[in-house]
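All protein chains of the complex are present and in place, except for one that has been dropped.
== chain A ==
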Amino acid sequence: MEYTLTRIDTDGPRYPQEQREPVRDPMEDQMHRSIFLGKLEDMLKGTVNWGRKNSIWPYNFGLSCCYVEMATAFTPTHDLARFGSEVIRASPRQADVIVIAGTCFQKMAPVVQRLYEQMLEPKWVISMGSCANSGGMYDIYSVVQGVDKFLPVDVYIPGCPPRPEAFLQGLMLLQDAIGKERRPLSWVIGDQGVYKANMPSQRDKHREERMAVTKLRTPDSV
């Protein structure tokens, strides 16, 4: 599997302050070197990732319409607690994921950046809705055309706004990605970069199945 290695670059002139390069799965090399240690580390990383991906605590952060749908996902009909993510944190310091739910404005961007900086590693970013993904229908002077202009986004959820179910799917995709991550087990053990698996595009994955649909439900009856 293809991975992307991300290293923090505190001297970078613009956000996100990081350097990225495509790499192979680092575990493959190590396993070749020593079967016993490789297995052990693989198991250890698997356990840590399992813990991380099933308790992603979101930061209580919303910008606009999308946040209403995100909040809907927390309530009983959709019940985000099933995925271990119901613990909304009011402080960025306690949160694992920031969901950019809504339009990111040029006036708000420095504030979002400050909040993101306050989150502790490991941390992830979900971009929810067209505005956060690309500016969406707001190609207008005050709107940042996609939050990935300054934040490293892990999952993009399309929609304006996305349904709560779409948010749940986005969260599950993030869980899958976290399960394959290779992060240093400690700040003194091993390589300090973050290796993220290059996850397949959902559009490519579902394209055939979607194109095969020929009959759509009529809007004339409920």
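Throughout what follows, contacts are C-beta pairs under 8 Å (C-beta built on N, C-alpha and C of every residue); 3 or more make two chains touch, one makes a residue touch a chain; residues count from 1.
Simple rule for what comes next: contacts and distances are computed from a predicted model.
Participant: Leaving aside the chains you can see, what is the UniProt protein name of the one that's missing? Options: "Sulfite reductase beta subunit", "Branched-chain amino acid ABC transporter permease", "NADH-quinone oxidoreductase subunit C/D" or "Oligopeptide transport system substrate-binding protein".
Facilitator: Hidden chain, UniProt protein name: "NADH-quinone oxidoreductase subunit C/D".
Participant: Which listed residue, A:44, A:90 or A:120, touches the chain dropped from view?
Facilitator: Missing-chain contact among the listed residues: A:90.
Participant: If the missing chain were put back, which residues of chain A would it touch?
Facilitator: Looking at chain A, the ones touching the missing chain are residues 12-15, 17, 60-65, 67-69, 71-72, 75-77, 90, 103, 105-111, 113-115, 135, 137-145, 149-150, 160-161, 163, 219-222.
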